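Right after this comes chain A.
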Amino acid sequence: MKQSFVFSGSGGQGIMSAGIMLAHAAIDMGKHATFLPEYGPEQRGGSAKCTVIISDDEIISPLTKKCDNLVVLNSIAYNKFADTVKEGGRLIANSSLIPTDISRDGIKSIAVPVDNIALEVGSLKVANVVIIGVLIGATGVVSKEVFVKSLEEKFKAKKPEILEMNMKALEKGIAFGKA
Partner candidate 1 sequence: MAAYKRPKSLKEMPTAYCPGCLHALATRLVADVIGELGQESNAVNVISVGCSALNLYSWAGDDIGAAHGRAPAVATGIKRCMPDRLVFTYQGDGDLAAIGLAEIMSAANRGENFTVIFANNQTYGMTGGQMAPTTLIGQKSTTTPFGRDALSTGYPMQMCELISVLKAPAFVARYALNTPKGVMDAKKGIKKAFQYQLEGKGFTFIELLTNCPTNWGMSPLKTFEYMETNTIPYFKPGIFKDVEVQE
Partner candidate 2 sequence: MEKRFMKGCEAIAEAAVRGGCRFFAGYPITPQNEIPEYLSWRLPEVGGSFVQGESEVASINMVYGAAATGTRALTSSSGPGISLKAEGISYLASAQLPAVIVNISRGGPGLGSIQPAQSDYLQATKALGHGGFRTMVFAPATLQEAVDLTYNAWEYAERDRNPVLILMDGCLGAIMEEVELPEMKELTYKNTESWDISKRNGREESHMITPILPEAMLEKLNAYKGMTYKMWEKNDVKVEEYLLDDAEYVVVAYGIAARVAKEAINTLREEGCKVGMIRPITLYPFPKASLDKLDYTAVKGIIDIEMTIPAQMRDDIELQVKGRCPVYEYGRSGGILLDDEGVYEAISAIVKGGNQ
């Protein structure tokens, strides 16, 4: 089983960190994963895109145009990539910044107010964890337990309040993903 995930938005929205977290979680589960970032030349605020492939078998090609799961965090990314979701795939759009109707034939569309949720639980910085939550809820590609463990390893000892914020973000994301 091979699944592709493309994340896109502008630099600083947590695109790259979300991709790396997802790939890490897959590896922690004993799966194979590749993470490929694509940057514009800007240091801040430019377009950002990354592709994550997760597979039970060794990954041959890490480059795909059509993906099983697309996460777009702003309108530019939505307009650019919305048509690259494979038949039967998922389009996850940040409805905080993409106010249009995203429904399309042949794919599942999930509108998630990623920024609003992140701000609600405490900080825009956890937007990436909201996204991971949505993907866990919608695809089950990585398990919640494995991801929670990695969050705990990172924050539990030194920053318990940050861990709590991340947990809330994750739960809300999962709920949206399952809906």
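A word on the picks: all candidates are chains of the complex that A comes from, given by their letters.
In this section, a contact is a pair of C-beta atoms (placed from the backbone, for glycine too) under 8 Å apart; a residue touches a chain by one contact, two chains touch by 3 or more; residues count from 1.
None of the values given here were measured: they were computed from a predicted structure.
Chain contacts in this complex place chain A in touch with candidate 2, from the set 1 or 2.
Looking at the complex, you find that chain A touches candidate 2 at residues 20, 23-24, 27, 32-38, 41, 59-66.
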